[in-house]
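Working notes for the structure below.
What you see is the complex with one protein chain gone and the rest in place.
Per-chain numbering from 1; labels A, B, C, D and E assigned in written order.
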């Protein structure tokens, strides 16, 4: 950890990391965000086919998450502007919560962890938006990276 | 809760809620997001004045969160496009985590909960981005609404 | 028609129309876009519940159209940047085509025709995108304003 | 056509198509959008050098279309975020209508049909915006793909 | 000047100024940006009707400036997200330079100086982009506020 600080800019000014000299490889990252709704709300929405007055909750969340993942470089100040070869979502409805998994993939010089995290987070926020009129007890919890591969060091949570 | 479902569109299609008939009032919402870094990392960054090689971690997060809060209607599909009269952040550094609080205020026909939640979430994701090269153990947890006022029903967590 | 040309800027330079002196009234506009798919394709998608490998065709189109309507001032150079109180879609599936109707409403100094037209057009383009791998014969036709009210002169197609 | 449905996601959830395994080739797409103005309006604008009180109609439309084509991945939910090597417009003024042709080109793993269609559509919407104060009879018709090359299967309308 | 520093946030963290308690008034701001091209280049473009291989230089600059002025809150981190009632440009071609004046107007709680400055700057950058293949000696100079009115204190340069 300490080694990192030797890279400190002498002026301590913010700046994008230079990735010009890195090789392009196939990068993949998988991130998770969990939205707690509570057992009552989950049962209600299951019964309604995950529809509410604003529309299809899960599908709207996936679309919002996909669109946000594509705009990661626009939201996170020091992320590189990247494309995406693939961005997919898995929505796992549990007894009290929904587990959102977002997987991003790209052949690039830098990783797509932030893309996966932004995708999962905005999908979670969209579920929050679509359910908030029905309950005040919603909580988004455990947004984290599950795995990444293709870079200097792979990672598996 | 059940009452809500009587509003279901006959086609179950998504759609923005019509707020045309609502009165403009001063709306405020406060949301929180907690980023877990662990005691070691917190101590390291405290020692470095919350600077790393990408720059000032907390200030970058606040700016990113503010800019994202302003673009909430662009990120969350069925949110109304709104302005903001104020958007402020409080960063409370604890022993193992940072508690981000984002407060948004606007005189409008609908609430600014999502603006506060988006602001807190993107600030949290920016901290994640700026610390991820140093540790793989970061987790964003407990993103939730703390309070809202000015609408049909006030709320306090 | 001719009267309009007396307003020509002496330099013929582009410019937003000044709406500062206009009164805010409740403006509504309804626009339509028709996507021709052909009878075979309509039957196939009906059988599949309007799902394809990219997901739910109609819902994705409605979400894309809503998000684009909110960004009209960002897309059409001389449109005023406006909010929206409401934006709703109706998707009418006919034997050979889908008739998309987008209705926008806002209390403002200028009309929301372009918002409704952009919403309907981007919904149509999204249907095109989601069906283009299955057929090359798609055509978007008859994008037009159906009605507008609340301004200097109401209109009904 | 039927073969396509074997790709249906088991959950019927929306998702970007994975293009990671595809080869980069030079892709070109040409799309067309026709704006009907009517003979009287065409003559008026011809006489005025295609200027109105908002400025130069055709040039503004081309710029708007170019800027929108660049943002296709931002507007169409499941389009890949792509760059563009070239984006050009041809504006063919006929007796009663303007035929807009937008040509996009890129060396990429997936095609640029949607870029060309978005470019042509937003150029058409911009003409609509700039002429709508003069006539209520405007219609955008026949937005379609004219040709594409460089992918798995070429196409010529 | 010194009085200002009493407002310093105790944590020195960035934040939007709260304008919630301010009155809405009609705000106007006028800003200027000057692009130096040199006498030779000015004469060449005058002879060519301000057209180059990328198109009409002045019109493209005005459209770009207008679109950027509308997005000021998106570009400048702590600016409030505002609409605009009017945004107009004047392009004054001198012997060696072009003087761009951008005027913005809005009924709002805060001023539109930054909108006018962003509009003038992006128009200047667009002229730079459209002329840079012909000369390396371009300089954008003297971007400044000319006047503002409607707020706490009017200003005239």
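The rule is simple: a contact is a pair of C-beta atoms (placed from the backbone, for glycine too) under 8 Å apart; a residue touches a chain by one contact, two chains touch by 3 or more.
As the structure is a prediction and not an experimental result, all values here were calculated from the model.
J.: Which displayed chains make contact with the chain that has been left out?
T.: A, B, D, E
J.: Pick out which of E:64, E:86 or E:104 touches the chain that's been left out of the picture.
T.: E:64
J.: Could you tell me which of A:41, A:82, A:98 or A:120 touches the chain that is not displayed?
T.: A:82
J.: Which of B:63, B:78, B:117 or B:138 touches the chain that is not shown?
T.: B:63
J.: Since one chain has been left out of the picture, which residues of subunit D touch it in the full complex?
T.: Its contact residues with the unshown chain are 26, 58-59, 62-63, 66-67, 70-71, 82-89, 91, 105-107.
J.: Contacts of subunit B with the missing chain: which residues?
T.: 55-56, 59-60, 62-64, 67
J.: Counting contacts across the full complex, list the positions on subunit E that touch the omitted chain.
T.: Within subunit E, the residues touching the omitted chain are 1-2, 4-5, 7-9, 12-17, 40-41, 44, 48-49, 51-56, 60, 63-64, 67-68, 71, 75-79, 113-114, 117-118, 121-122, 124-126, 128-130, 132-136, 138-145, 155, 157.
Here is the rule we go by: only the chains that are shown with their structure count from here on.
J.: Could you quickly compare A-C and C-E and let me know which has more C-beta contacts?
T.: C-E
J.: From the C-alpha centre of subunit D to that of subunit E, how far is it in Å?
T.: 30
J.: With chain centres defined as C-alpha means, what is the inter-centre distance between subunit C and subunit D in Å?
T.: Centre-to-centre distance between subunit C and subunit D: 15 Å.
J.: Going by the touch rule set out above, which residues of subunit A reach two or more other chains?
T.: 55-56, 59-60, 62-64, 67
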